[in-house]
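Report on the structure given below.
Note that one protein chain is taken out, while the other chains of the complex remain in position.
Then we have chain A:
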Amino acid sequence: MATNGTARRSTRRPTRLAAIGVSALVTGSLLAGCADDGGSDSDTGRASDGDITLNVGLFGTFGFQEAGLYEEYEKLNPGVRIEQSVVERNENYYPQLLTRLASNSGLADVQAVEVANIAEVTATQADKFVDLGGQEGVDQGDWFDWKWQQGTTADGRTIALGTDIGPMAICYRKDHFEAAGLPTERAEVSKLWAGDWEKYLETGEAFMADGPDDVAWVDSASGLYSAAISSSESRYYDEDGEVVYKDNPDVRAAWDIATAAAEAGMTDRHEQFTPPWDKAMNNGTFATLSCPAWMLGYIQDKGGDKSADLWDVADAPRPGNWGGSFLGVPETAKNKEEAAKFVAWLTAPEQQAKLFEERGSFPSAPASYETPAVADATHDYFGDAPIGEIFARAAQDIPTQIIGPKDQIIAENIGRSGVRQVEQKGLSPEDAWQEAVKAVDNALDE
């Protein structure tokens, strides 16, 4: 060791000084980097020539950009540029939005909120959003009242405007229906279960008896539960904002439908939005699927050419809403006036209709249902089904449900720990309900 000590010593000093210098530099710049966060991009909003860039924070696939709506707005408003950043899954997007709201940094000029989170946002984050109710060009009458109210706080501030909604239908496979001796024409199919989920189950029993052996009636029990609860009068909260899911007969009714289907072996035992579910869709191993308007694109995408013209769309047993979103403008947005103007334009009936035409997101503004873009819309993948008419009919009759702040968590836990345990592990509905209640209560307890 000592032999090369002298040799090393001669070079030691400069290296050491350099090392100290470098480490000090690195530390300094990194610490400065921490302190600087948020401040550094504060001036990107307004470029030197007076142009404005609006940032839009989204999750999933809204399709504004793909539908050419940004481009159109930029043309109508010279000097405004629109950029979007998208987080793929809402479960990652929403916690990020909350932390950014809390720390008041990193927020975009426009932020999207999913219907599952809108009640929590209006209840806890309202003072961090701009009131869009009085914005020029915003007419409350354009929207469904329930959609408008969901984005409005108890004291009447409308902090988020509705974009799309998810009126439900039932997508079904004509080839499997034919094989089972069931009608395949959509009006007749709708009649099979009109008004009652029980009838949907009865049709399912007939299908399981006479249909192809390796085809299930419905894709998944938890998906069926989501559909059934979406179409009921009430859900997990009562008018006073109390959590009442345990004693709510509507919840039990949806539960009974889903667990009955699971126990009878009518489900294909998949979890929705997973790769095996996609494959099952492609292979056609289930005959029906509750499909909100936004699901059609998904079915087409996963079904591919193989399933072209095999699917069709019928009315759901009862109309309901599954999904949909809102747009809001944070108070600390760099260009909040411009952003509010943009949101008002983007959520106006004409633009909603255009988004439906291009991307299939169904408008939350009934005013747009009269326009040809919606009224005459058909879908060639689904045997030219008049989807504009079908979904508009469903949308008009969507029940006004009370959405609570923790709706999503309650729904998820009932679906997973409850319904899926009946379906996947053969638990009795009673035991599974106990498991679900335990999981929900643990998740709600602060």
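The rule is simple: a residue touches a chain if its C-beta (ideal position, glycine included) is under 8 Å from a C-beta of that chain, and two chains touch if they have at least 3 such contacts; residues count from 1.
Note that in this section contacts and distances are computed from a predicted model.
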Worksheet item: According to its UniProt entry, is the unseen chain "Adenosylcobinamide kinase", "Polyamine aminopropyltransferase", "Oxidoreductase" or "Sugar ABC transporter permease"?
Response: "Sugar ABC transporter permease"
Item to complete: May I ask which residue of A:P276, A:G304 or A:P372 touches the chain that does not appear here?
Response: A:P276
Discussion item. Considering the complete complex, identify which of A:D219, A:E357 or A:E435 is in touch with the unshown chain.
Written reply: A:E435
Practice prompt. Extract the touching residues of chain A with respect to the undisplayed chain.
Written response: 1-3, 13, 16, 19-20, 23-24, 26-27, 30-31, 34, 89, 91, 95, 98-99, 102, 120, 124-125, 271-276, 279-280, 409, 413, 416-417, 420-421, 424-425, 435, 438-439, 442-446
